[in-house]
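The full complex has more chains than appear here; those shown keep their coordinates.
Chain naming follows the written order as A and B, and within any one chain the residues start at number 1.
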Amino acid sequence: MNNSFFSKFTPKETKFFPILTEMADVILVASDLIIECVQNNNHELAIEYYKKIKEQEKKGDKLSAKVFDELNSTFITPFDREDIHHLADKIDDVTDYINSCAKKIVLYNPKQIPAKAVEIAKLIREDAIAIQKAVNELDVLKKNSNKIKEYCLELKVIENKADDVYENFLIDLFENQKDAVEIIKMKEIMSELEKATDAAEHVGKIIKTIIVKYA
Amino acid sequence: MNNSFFSKFTPKETKFFPILTEMADVILVASDLIIECVQNNNHELAIEYYKKIKEQEKKGDKLSAKVFDELNSTFITPFDREDIHHLADKIDDVTDYINSCAKKIVLYNPKQIPAKAVEIAKLIREDAIAIQKAVNELDVLKKNSNKIKEYCLELKVIENKADDVYENFLIDLFENQKDAVEIIKMKEIMSELEKATDAAEHVGKIIKTIIVKYA
């Protein structure tokens, strides 16, 4: 049977989900790059990694803009327009903080990248995977709301771990680093990584808000 | 007469208000602890106070999660679900900043806690009381909207006072403290306290937004 008649009424809005998934993929690529960047601890290489991360950041921006354009041209959306907009914005924030970290490594040129940067960078990678999973379930929100809530909880757990790493880094920094300028540099570089995990937790909060409204 | 039939239809949503009240109580307990903590100006004691404040912060988190769970299981809510969610989140922020202040005192271990920290900590206590009062009137929003607006204004006035204290602290800090590392430490510790009063003002703004929509 030709179901072209019915397919016309198939919700067109499912196109939002692939874009959000792509945005989560961008975080994953960027997190792999920042892991390598902080592991290498070399200014020349950092410049190269920053270029590559900047590309991902731009890709994220474009995808975010695409979500906005789609929202403008789509009559029926799966959730409230502003929720999708908000979610896309916040997913983009995670990539932005990874980019800010790489940028500060390049701009500040610290004598040393803190060893603990690798740990937080790896936690951001875990965030990327949890966000991917959560976003992939959004189109079956009602059915899988418990699963999605678990991913959101995971984002919270990861953020707590990143907090601990960051705290230990700070204790060590203030005890052992006597050069105030290096303290400023390292603290801010690490802070961007920590903020990336905050932003990822925030993504989880927005998804939870969507669940509150629609599941 | 047995009114079990009607009681089934009694709005169950009033359960949100006691949780929000409990969250305001948590701010009050935490503010009392941070006042004592900064008054004592002693690292060993600070560690103890931080533990107690951390407990309050966790309690706040749990209450915030409870609001979320209730929102998920309640059909009728007094306001839009996302407004309640948003309000709970922001009330929780005040406690989070008190906790961050205590944490930074412990992690940074400054040579001295600024004297003006006591002043801002006491202003946060005033915030806690104003938030308690405002939240306690939310269930009679329409009747008491003018009273609630006054509490919101009070939160704004307190924030302005905290700003002044923080400004005077900064002038003094940059004039008299020559150790850059101590400047970083004290400035950030005080900044967390100041942010707590900002967050409290933000709570007022959200409540005002709710009034705009429902009163």
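Brief remarks follow.
Assume contacts are C-beta pairs under 8 Å (C-beta built on N, C-alpha and C of every residue); 3 or more make two chains touch, one makes a residue touch a chain.
Here the structure is a predicted model, which means the values were calculated and not measured.
The complex is built from one repeated protein sequence; 2 chains are visible, and the structure file as a whole lists 3 copies.
The rule is short, and it goes like this: only the chains that are shown with their structure count from here on.
Note on chain placement: the centre of chain A and the centre of chain B lie 28 Å apart, centres being C-alpha means. Residues 68, 71-72, 81-82, 85, 89, 103, 107-109, 180-181, 184-185 of chain B touch chain A in their complex.
Of all the residues in chain A, the ones that touch chain B in their complex are 167, 170-171, 174, 178, 180, 183-184, 187, 205, 208-209, 211-213, 215.
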